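Structure first, commentary second.
Only one protein chain is missing from this complex, and each of the others stays in its spot.
Naming follows writing order (A and B), and every chain is counted from residue 1.
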Amino acid sequence: MTDAGATAVAEGTLKGGGGSPSQAPSKALRSPWTAVVAVAVLFLAAFPVLSDDLYYQNMFILSMVFAIGAVGLNVITGYAGYVSLGQGAFIGLGAYTLGICVNDIGGSPWVWVPVAGLLAGAVAALLGVVAMRARGHAFVILTIAFLFLLQLLATNWDELTNGTGGITPPLPTWSVEYQNWPYYYSLMGLLALSLLMSWWIRRTKFGMGLIAIREDEDKAATVGVSTPTYKILAFAASAVFVGMAGAIYGYYIAFIDPLGMFNILLSVQIILSLLIGGRATLWGPVLGAFLIEWLNETSNNEFGGGNARLLIFGGLLTLVVLFLPQGIIPTVGGWIERWRTRGKAGLAGERLSGIDLRERAAPAPAAPAASAAPLLEVKGLEKRFGGVCAVDGASFTVPEGSITALIGPNGSGKTTVFNLIGGTMAAQAGEVWFDGRRIDGPPWARAHRGLGRTFQITRLFGEMTVLENVVAPLREFHVGLLNANAVSGREAGRAEELLDFVGMRKYRDVRASALSYGQQKLVELAQILMLDPKLIMLDEPAGGINPTLIERIGEMIRELNSRGKTFLIVEHNMPFVLGLCNPVLVLARGQTIASGAPDEIQKDPKVLDAYLGEDFRLEQPVGA
Amino acid sequence: MTEFLQALILGLLIGGVYALLASGLTLIFGVMNVINIAHGAFLILAAFVTWSLWRETGLDPLAAIVVLTPLMFAFGWLLYNATIRPIRRAPPAASVLLTFGLALFIEGLMGEIWGNTSHSVRPGYFTESFQIGEIFLPKAQVYGGLVAICVLASLYLVLTRSWLGRAIRASAVNPQGAELVGVKVASVAALTFAIGVASAGAGGAIASVLYPFLPGSHYQWIARLLGIIVLGGMGSLPGAVIGALCLGVAELMTVTYIGPEWATGVPYLFVFVVLLLRPQGILGMRLRQDVATA
Partner (left out) sequence: MHKLRWLVLALLTTAVLIAAGCGDDDDGGGGGGGGEASGDPIKIGASLPLTGEFSEPGKAAKQGYEVWEAMVNESGGLIDGRPVEMVIKDDQSNQNTIVADYNALISQDRVDLLLGTFSSLLNLPASAVAERNRMLYVEPAGGAPELFERDFKYLFFAQQATADKQGEVWANYIVDLPENERPKTAAYPTLDDPFAQPTSEGIEAILEPAGIKTVYRETYTIDNPNLDGIASALKARNPDLVVHGATFEDGVGMVRALRKANFTPKMLYQTTAPSLGDQYSGALGKGTTEGIFYGVSHSKEAETPGNPEFVAKYQEMFGGEEVPEDAADAYATAQVLQAAVDGVGTIERERQIELADWLRENEVDTILGPLSWDDLGRPEGEFLVGQWQSGVPEIILPEEAATTDKIIPGWQPDGAG
C-alpha cells in the first residue's frame, strides 16, 4: 500500500476498523506526503527544460538508474526477504544486450531496450531456479558468485563482448540541444512503471505471499504458497525494469565494459539505497537512491578520491545495519505514529467482545457414520532423527466428517506425525493417503489438495496485518488468484467473513505481532479456513488459552464440522478431547497403540500405562 | 606428465595457505552463524602491515606472523564487540551486509594509508626454488605452506585439547546448553571471532609473499574462501582443509589446461555447483535454515 495508505492504517489502528487501505484514496489526496511527492515529481520532470546544467542532469539520470534498481530489488529483498548482492548484474546485462545487439544486428538502440529487459527477467528467473534450495547466507553468496561469474564471462568471451576492450554504442543521433532528454525522460518513465509494478504487487495476493515468505517461509508453504514459483516470479519482476534501465544507462555512458558494468559497487549502491530509504516501502528505494547518489557526487567533489567513496559507502552500510535497520521512511513513519498515538490505548488490549457464547450442554460426540470413508490414511510412517526414532511405524485412519483426536504422552511423536502428514518433513518410510490418493509432494501441494494445519506455537506473519495474514493463503495455483486484490475485492471480502466467524474482524488492520496468544490462534484458524480445506489438523488448539476461549474454539470446531469439515486434533486437554472427539487415536513412543471411542480409550490399560506408568492406577474414570 | 605434476604440487602448496585462511572463516561461521565477508579485507590488511614492517625494519614476513597474530587478535576482539555483537540476534542477512560494509571501509582505509598500487613483499629467498628432478618448488611457497600447516595444527590442538576449544565447540552446537554448563557464550563468541581474525592475520602475512596485493584484492580472496567453505561444508574445519586443497589444485589445473583467465572463476563455479547439488558441502551438517526443505 502507498504510504498514504500506511498513514491511514495507523489511524485505523486507533479507531478500530476504520481507515482501511481501501479508503486510502480520498485520504491520500489530502495527505501532505502526497503533496511533497507531487512537487518533487514536477520538479524532476521540469528540470531539463528549465536548466541546461549538465552536471545535475547527469546526477538525476544516475539517481534514476539506481532508483529503478532499488525498486526492483525491493521486490525480492524488501517483500520476499531474500537479500541479493547481485542486482547490479542486471544493469550490466541490460547494457551488454543493448551494446551487442546494436553493434552486431543493428537498428536503433531504443528498439533493444525492451529486449534487454526481457533478457534480464529471463536470466533472473533462471537464477531463481538455481537458487531454489539456497536460503539466508547461501543465497547471498550465490548472488555474489553470480555477479562475478557474469563479469568473468563478459571479460573472457571476447567474440561476443570484446572483453575488456568494451563495446561502444553509437553516439546519439539527435540534436545537441536536447542532449540528455531522451535518456532522462525514458528513465523517468521506467521509474514510474517500476513503482507501479511495486505498488501493484504489494496489494495483490501474490505480494502477500511474498511477504509471507519473508516472515516465515515454511509456514507460508503450509498455507498453499508455492514458494519456488513465487520466488522465481519475484526474481523475474525484480529484474525486468532494471535490465531496461541498464540498457539506457549503457547507451548514455557510451562505454560498456566488464569492470564498469559488473562492478560490485553498483550492487552495493543499490542495496544501500534500499536499506536507507526503507525496505518494503513504495518510495523508500527512490528516496534512498537519490540521497546516496547525491552523497556520492558530493563526496567526490568535496573530498575527492575513490577511497572516500569506499569509506563512505562502507561506513554507511555498517551504520545503517547497526542503527537504522528499518530505513528512513519506516523509522520516521514510526515516530509519527508514536507521536500521534501517544496516550492512547491500543486495540489489542481490549477484551474480546461481541462473541456469542451460547450456554448449552454439549452433546456427547457422535461416532462417525459407519459408512464414512477414510479421508486420511497413514500407513507405517517412520521418522528418525539421528539415533532417535520419533515415529516408528505409526498407522491410523481418519474417517471423513469426523472430529478425530490424536493423543499421547509427551515425546510420543504427535507433532512429528503432523509434520509428516503436512509435508514439512520427509518420512524415511511409510505412506500417507489423502482423499483416496497417495500424497507425496511439498507442503503447498498438500494444502491445495485440501489439507490445512495449525502449529503448536502459533505461526503468523508478524509484520502483516491480520487481514493480510488471512488473505495470503493460496487455495489453488491460479494466475487469476495470484492477481487478486488483497486489500479489497472478493478475496479480501472472504477473509473478512472468516475473521468475522472467528471473532477477529475488528482487528483486521492490526499487525499480527501485536496480538495476544489467544487472538493469534483465532487468526491462524481463519488462515486455514481460507484454504477451504477438507481436513483441518489442529495442533493443541486448547493449549495456553483461557477456558472461555477454549469453549469458543470447541464451538467453532463443531460448527465447521457440521458443515462438512473433518478434523484431526492433537491435544493434551482431556476434557476438551473427550467431550468433542470421536474416534480418539493414541500414540506412544512413535506407534499407534489404541484407537476407538472416548470411553473405550479412557479404560484401555495400554493407554493408562503409556501415560501414567504401571504403578499408578486411576481411582475414578475421567468424566465426559 | 611433468606439467601435470608441477601444477599439482603448486596447487597443493597454495592450498595449504588457503586452508589456514579458510579455517578462520569457517570457525566464525560455525560458532556464531556469521558469514564474515570482511575476512578477505582482514588478510589484505595484515599483508599491508607485514609489508610496512618489512619495509621499515626488514623483518621477514614469515617471522612477522609472531607480531601480526596478536595484533589481529586484539583488532578482531574489539571489532566484534563494537559491531557484530549488537546484531547477533538479527537475521543472517544483516551480518552479511554489515561485514560487507566493514570490508569496503577497510579497503578505503588501506587505500588512503598505503595507496592503490600493487605491493608485494620480497624477501631474499623470493625468487629461489627447490629443484626436484624436473619439478621446481618455489621456496616462498614451500616455507609459506609449512608455516600455514604449523599454525593450522596449533589451532586444531587448541580446539580439541583445551577447555577454550571445547567451550567453542559447545557454543557452536548448542548455545543454550553451553550457558547451562557455565560457558559464557558471549565471551566465547568474541574470542572465536578474534581467533578467526588472528588466523586471517597469519595467513595474510604469508600471502604477502606469494601474490602481489592491493586494497581491491580482497574480493578475489573472499571469493576463494567462500568457495572453499561452501565446498568443504560451512562450519567444518576438516572440510575447510579439504576444500582448500581442492581449490588450490583446481585453480592450477585451470591455469595449465584451460587458460589463466578462467582461473578467477573456479571459486564461483564451486559455489554454484555445490549449492545446486549438495548444499551442505562435503563434510558440513545439513543446516535447516540454510537449505529449503523443498
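Keep in mind that, in the parts below, a residue touches a chain if its C-beta (ideal position, glycine included) is under 8 Å from a C-beta of that chain, and two chains touch if they have at least 3 such contacts.
Computed from a predicted model, the values in this text were never measured in an experiment.
K.L.:
Using the touch definition up top, pick the residue from A:Leu150, A:Ile253 or A:Val432 that touches the left-out chain.
P.N.:
Touching the chain that is not displayed is residue A:Ile253.
K.L.:
One chain is left out of this view; which of A:Arg309, A:Lys383 or A:Lys414 touches it in the full complex?
P.N.:
Answer from the full complex: A:Arg309 touches the omitted chain.
K.L.:
Need a quick check: the contact residues on chain B for the chain that isn't drawn.
P.N.:
Residues 2-3, 6-7, 10, 111, 115-118, 120, 122, 126-129, 131, 136, 138, 141, 211-212, 214, 216-217, 219-220, 251-252, 255-256, 259-261, 263-264 of chain B touch the chain that is not shown.
K.L.:
Could I get the residues of chain A that touch the absent chain, sorted low to high?
P.N.:
32, 35-36, 39-40, 43, 46-47, 50-59, 62, 155-156, 162-166, 168, 170-172, 176, 179, 253-255, 257, 259-260, 297, 300-301, 304-309
Note that only the chains that are shown with their structure count from here on.
K.L.:
Please work out the Cα centroid separation of chain A and chain B, and write it as a whole number of Å.
P.N.:
35
K.L.:
Applying the document's contact rule, which stretches of chain A touch chain B when the two form their complex?
P.N.:
81, 83, 85, 130-138, 140-142, 144-146, 148-149, 152, 155-156, 217-218, 227-228, 264, 268, 271, 275, 305-322, 325, 424-426, 442
K.L.:
For the complex, which residues does chain B have touching chain A?
P.N.:
Residues 29, 33, 35, 83, 86-87, 90-94, 96-98, 100-109, 111-112, 116, 215, 219, 223, 226-227, 230, 234, 261-262, 264-265, 267-269, 271-272, 275-276, 279, 289-294 of chain B touch chain A in their complex.
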